[in-house]
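Here the complex is missing a single protein chain, while all its other protein chains stay put.
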Amino acid sequence: MNGVHDLGGMMGFGPIAAPAVEPVFHEKWEGRMAALVMAVPGDWSIDEDRAACESMHPAKYLKTSYYEHWLHGLELLLKKHTPDSASAMRPADIWPALTARRSYVRDIETPAAFAVGQNVRVKVMHPAGHTRAPRYVRGHTGEVVRLHGAHVFPDSNALGRGENPQWLYTVRFTAKELWGRANDDTVMLDLWEPYLEPA
Amino acid sequence: MPHDGHDHDDHSELSPIALRVRALESLLVEKGYVDPAALDVLIDTYETKIGPRNGAKVVARAWTDPAYAKWLKEDATAAIESLGYTGRQGEHMVALFNTPEIHNMVVCTLCSCYPWPVLGLPPVWYKSPPYRSRAVIDPRGVLAEFGVTLPETTKVSVWDSTAEIRYLVIPMRPANTEGLSEDELAGLVNRDSMIGTRLAGKVA
Partner (left out) sequence: MNGPQDMGGMMGFGPVKPEINEPVFHEDWERRVLGLTLAMDACGLWNIDILRHTRECFPAEIYWSVPYYDLRIEAHIKVMLARGLVTEAEILAGHMQVPPKPVKAVLKPEKVGPLLAKGSAYIRTAASLPLFKAGDSVRVRNLHTQGHIRLPGYLRGKTGEVVRYHKAHVFPDSNAHGAGENPQHLYTLRFKAREVFDADSDDDLQADLFEPYLEAP
């Protein structure tokens, strides 16, 4: 979805406000919101949660704070899913749950299509659903610098169509290629194989 | 609220933006930048004199006069000016003729460019983010929201008005209108059909 979350390369937002000291939560409700999202025993994935947060109206998304995006996401998810109250988190469950070792690496039967050092182009794609390929890299060519194994594919997982694991690569782009800059800066992104084609 | 609702002065029903505009107008008049009588003429011009009836007359003429249609295709600015429609936001006109093969549709993704001399001021939806964002990427979805479904064999051709060229769509003449006069035909040309989001005919 070419939603408001896809802000890479946009101008006009002004300088980055970086206070020297920042509290973990600016307001009490933000802490409650963060806790709620972690405590609700939902059967949704992180990808479905992201897609829900991204579906806000663009002006509203920019006017509201981070935890309001979470609220918007949770409200949407609760309309579609019914959490199992029997598995609600108890205080003793929190630390083990937050520190449990999780992995997005999955087995895959097909070999990786690309190798480190190879040039790849990001497909020109405009899916209406969730994707992790920002608009600013689409159509551009970069070099594979790392292969991460097969990972859960967000574009499928967000839609409830299963994990559909796909090879994940770190691809390096020059700022010249992406933005027409005359320097040697680079930008690296983690991109799944279905986003890529041979250059 | 400054008042409890009992003693309304004449500001009490105005929104903050209406009050701001009123204060600005007083100021600009007081400073002599603006002649209030000129404001009234400007407003009246776009509220009552320049509107989509102008474009409808261009379309009806094109439907009934092949020589005029040819001129409109070759030099829309001159052909439209010959009917008396010219000027601001219509300095460089291009006419786009819809056919069974091609359906043209106009948008301005970057602002809200619109051919004022033939269509008047743009409607709210034309200026809105939903239209500006979607017309280029999902024109058939937008058309469906206007109740228009085109056959797959008709190509949709979207024109993004990025410069000072302004576009007027000449919709296809509705069927069974052979006996109608030019004026009667103009009555069938709705505004949206000249933007390309509807077909010609009465809008329900």
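Note that the chains are named A and B in the order they appear, and that numbering of residues resets to 1 at the start of each chain.
The rule we apply is simple: contacts are C-beta pairs under 8 Å (C-beta built on N, C-alpha and C of every residue); 3 or more make two chains touch, one makes a residue touch a chain.
All values reported here derive from a predicted model rather than from experimental measurement.
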Item to check | Sole contact to the chain not displayed, among B:68, B:97 or B:125 | outcome: B:125
Next on the checklist: Suppose we count only contacts with the excluded chain; which residues of chain B make the list?
Outcome noted: 14-15, 17-18, 20-28, 30-35, 37-43, 45-47, 50-51, 86-92, 94, 107, 109-112, 117, 120-121, 123-125, 127-137, 139-140, 142, 145-146, 152, 155-165, 192, 197, 203-204
Item to check | Positions on chain A contacted by the hidden chain, ascending | outcome: 1-4, 9-14, 54-63, 123-126, 128, 135, 139-140, 177-180
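Going forward, only the chains that are shown with their structure count from here on.
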Checklist outcome for this item: Rounded to the nearest Å, the gap between Cα centres of chain A and chain B is 41
